[in-house]
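Below is one structure. I have some questions about it.
The complex appears here without one of its protein chains, the remainder shown in place.
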Amino acid sequence: MKDLLNRYGLLLTTVFAVLTGFWILVLVVLPNIYLFEHSFKPYLPVAELGGPKDVYSLDNYLTFFRSPIHISVFFWTVIYSAVVTFICFLIAYPLAYYLSKVSARALLPMIFLLLFIPLWVSEVLRSFAWFIILALKGPLNASLLGLGIIEDPVRWITGFRGVIIGLVYTYVLFMLFPLYNAIQSLDTNQIEAAEDLGAPWWRTHWRVILPHAKPGIASGSVMVFMLSAGSILVPTLLASTNSRWFTEIIQQWMFESQDWNTGSAYAFLLLILCTVFVSAVMRVFRVKLSDIAK
Amino acid sequence: MSAGVDLDNVCADFGTFRAVDNVAVNIQPGEFFSFLGPSGCGKTTILRMISGFISPSQGVIRIGGKDMKGQRPNQRPTALIFQNLALFPLMPVWENIAFGLEVRGVDKQKRRARAEELLHLVDLPDAADKAVAQLSGGQKQRVAIARALAVEPQVMLLDEPLSALDLKLRQHMRAELRAIQKRTGVTFIYITHDQGEALAMSDRVGVMSQGKLQQVANPRDIYNNPANGFVASFVGENNIFTGEVQGTEGNLARFATASGTFTARLGPAVTQGMKARLFLRPEHVRLAPGAGGTNSIPVEVTDVAFEGNFISIHARDAGGQVLLAEARNDGATAVPAPGDRLHFTFDGQNAVILTGDTAARDIDA
Partner (left out) sequence: MRQVRSIDWLFHLYLVLFLAYMLLPLIVMGGAAFNDSRFPSVYPWVGWTDRWFVELWADKRMWNAFANTIYVALAVVAISVPIGTAAAILINSIAGATRSVLYALMVAPILTPGAVIGISTLLFWNGVGHAAGSDFFLFKAGLHLSVLGQVSFIAAFVMLLVLARLQSFDRGLEEAALDLGASHSQVMRRILLPHLYPAIGAGAAIGFFQSIENFNVTLFTRGTYDTLTVYVFSKVRTGITPTINALALIMITATLLGAIGYEIGRRRRERRLAGK
């Protein structure tokens, strides 16, 4: 703080502190504390607020734990978000390696411009694109039929299949870019040294490149998992009748039942899930928060 | 136009570490004063206290007789030239130079004119619209000086500004700095760990070690009459003998060492019976084929290095101590060869007995 005063003087320091304080306190900390507090209160009509029924209880959370359906939706949301994260890693890793260590330097800006296009396009439109493509009479089935690969149209949007396809498409770039940044910072000499010492390609990857890419893997996994588990658009647009996502249940509480208290309890569960995932990743990969945030 | 700077028992503490310890010195108006010392000796801290980035934990700093307590850097009549120069990379040269005038509300035309004028002074007349990144090291140096002069400081503070330049340019800039200082008459306070720079440019030099001012004197006295072992060993090369003072005769004393007993000048605060060190400059060593008089050490030459204008002769005495002599390459002196046995002799007036620690040897490494 003293350093800040010396560098910027009292007035500017105050301005910085006020702006930062407004952000951290009013926009981040207090709303979350309020969410937490609210989740322990019952859903009451306005007239009864502050009345004898307005006491703290675990009821909202018990609603969740007493509902096998909600528990199972939560469970499958976690499992399939993890699956999506893993698939994204499998798709992105070879590409990140290729872009950072193999491909011609001159082509990179062009490739990145092309890769950035889908990133700039809204998530809702990207899900919508797959909604069209995966339709029973859509272009995918038409091409596959035309090529003679399949004989009957495939019902793509069934079970969690549509959701997974949509989530992978939407979030794979959030895995690719951190991986690329991490692998790119590896000195190519190290790879060549490993090969020179007789390591087969898979061992070079396992012992040299993957360990170096850890912060990138951590960062990509956290982003993809968090975005997938919290996604609303993809599960809504590409879900079948038997694939429900946890965010849809939160929406139900908020919009259909208008029960914001239970809704906040469920939202809080989602927050806990993401916090646990971030901490787990940080521990497993032994990285700091600042590595992930890059 | 120029002001003196008085440091009155100034201390600086960082936590429990005392970076500057009771430094007291009066720097005269128009003087070129250098603080010389190894890195970490506190000289940069002194500069930052004078410029106002750090406040002293004790003591008073006066500029032009005025107490600077509570005066922020932008309120002091000083201009600092940073070690890395700190030129503003996003401004062209002339805006850099005129920045101090700009923040004082001088109008653009006058600023530009003043910048051109200063560019002439530092001998860079055509650089006004260049980008900083286009300048060479020496040119950047000049721009930094011009920028500092633009605010008409009463005191210029220079923090090792030449250290990034190569040797040749550095020597050229020494003369240049000195000339600019004389031309403008501004008080220069110069920080360096390079003794050559300090001795060549300064009116007076303050040698520092471990936060303390060891000696303040003109360059000649710093070299010839060092106040203690640190000053003697930090400035210039030495042959050092440890031993004990045995008896005094006038300003000379007998000094018993493992290599023999010598006579040498008695330094300040050294008295009979004291353990001390004898310092002998290599250029004061004479080579003699046989024993000659009082101060004579039989040695075997181990190495002879031809340095151009002089020849350095490394030798070992009977006790195994390594000694160094320097002979002028004037063609008159016979150059010995490794393995030769001869005597190193010296005049007692050219060697001095001092107390205090010596400087670590790898200062400039």
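Each chain carries a letter (A and B) given by its place in the written order, and its residues are counted from 1.
Operating definition for what follows: a contact is a pair of C-beta atoms (placed from the backbone, for glycine too) under 8 Å apart; a residue touches a chain by one contact, two chains touch by 3 or more.
Bear in mind that the values here come from a model prediction, so they are computed numbers and not experimental data.
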| item | value |
| --- | --- |
| Neighbouring shown chains of the undisplayed chain, as defined at the top | A, B |
| Touch residues of subunit A, complete complex, unshown partner | 1, 3-4, 7-9, 11-12, 15-17, 19-20, 22-24, 27-32, 34-35, 38, 49, 91, 94-95, 98-99, 102-103, 111, 113-118, 120-126, 128-133, 135, 137-139, 142, 169, 173, 188, 222, 226-227, 229-233, 236-237, 247, 250-251, 254, 260, 263-264, 267-268, 270-271, 274, 278, 289-290, 292-294 |
| Where the missing chain touches subunit B, by residue | 51-53, 72-75, 78-80, 82, 84, 86-88, 90, 92, 99-100, 102-104, 130-131, 134, 147-148, 150-151 |
